[in-house]
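A single protein chain has been removed from this complex, and every other one stays in its place.
Here is chain A:
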């Protein structure tokens, strides 16, 4: 133990003594407090702390081990995505919004594209295959997102095996994303009017392999956790928030469904054809962290059911269009996945460069200038893994969004952090925050 650690200094401020604690240096804090230590200690947890899920800063006022007041400090990951989207074309907007909630990029893209399509008035013209592919990608994404939540949540309470197997299965999901979209994240694959390209050859076989693999390995989570006494001790009755609390604070997603109320936009306000799929909305009635874990676990099974139905439908849809027929909106080229990511289709380049001047002009105009969207506003919400993800778009009739705003469920749900944590132990704060599953990319945008 060194007393001259440059990173763990002590200084006096008007509010009291401030210590920088980097771990294992509690002795210097205790000795620094003097003979009459203050009762009340304010602890800054984060923004750089592995168990705060990104750059979330928790400001905890503690007495002994008990948290008496808790507040969030956010904004450390604010990247101005909404502002940036106002300076790019409608299609380029997808590239920005996919980066918000980086664990569920397809939901960001879908919410945005559905809003653009409502503004364009082409909601009914989206090809069936594009809708099935959107649902497929979204449900795969729900699995990968819940896996990260369960894996990191497990790691934080010492369940390391849950973490290792969680990331193992997530990797399988990301491999599928890479095969279908060319990228593991930040896909920009779902576009206004449809999706960027058709399913590559062999993708359906890989999806079936994936379903087999998940059917074999998903039960492992239940076996490791569901009745594990340590796991249950850490999660049960921690982070309690009942239905009236959820309603008042605008909480949606698994925290709401863990109170026993099965609100799911896929059922109540279906989009992308969700009403034609057979799936259940899992609920739990304990309204605590354990309930949220069980809801997520069960939702992965339901998502797998939907993925299976999507695969069956896609098998019968070979060669069908994936982009709206309107040539003034649909992206002019079919892209191809090369060995270094997404690339242009050689057939398309041959066509525009060698065969048709009009096709070249059309391609150039649509890609550089984009399409115009009639003036007005739209709000579309989808059920993301974290709850209601809404997209409010305003168009002034130009080629760029006049205003894009996202109601991110992480942002809204994180407001419940104080009510979940106050009065509990410091160690429970970690569990309670993890049970909300906030993703700071979505919170700060």
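Basically, a contact is a pair of C-beta atoms (placed from the backbone, for glycine too) under 8 Å apart; a residue touches a chain by one contact, two chains touch by 3 or more; residues count from 1.
To be clear about the criterion, contacts and distances are computed from a predicted model.
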From "Iron-sulfur cluster assembly scaffold protein IscU", "cytochrome-c oxidase", "Aspartate carbamoyltransferase" or "NADH-quinone oxidoreductase subunit C", the UniProt protein name for the chain not displayed is "NADH-quinone oxidoreductase subunit C"
Of the residues A:313, A:363 or A:400, I need the one that contacts the missing chain. A:400
Could you tell me which of A:75, A:219 or A:423 touches the chain that is not displayed? A:75
Sole contact to the chain not displayed, among A:58, A:94 or A:119: A:119
Even though one chain is not shown, chain A touches it at residues 74-75, 78, 80, 82-84, 86-88, 118-119, 121, 247-252, 263, 268-269, 368-370, 375-379, 381, 388, 390, 392, 394, 396-400, 402-403, 405, 407, 411-412, 414-415, 444-445
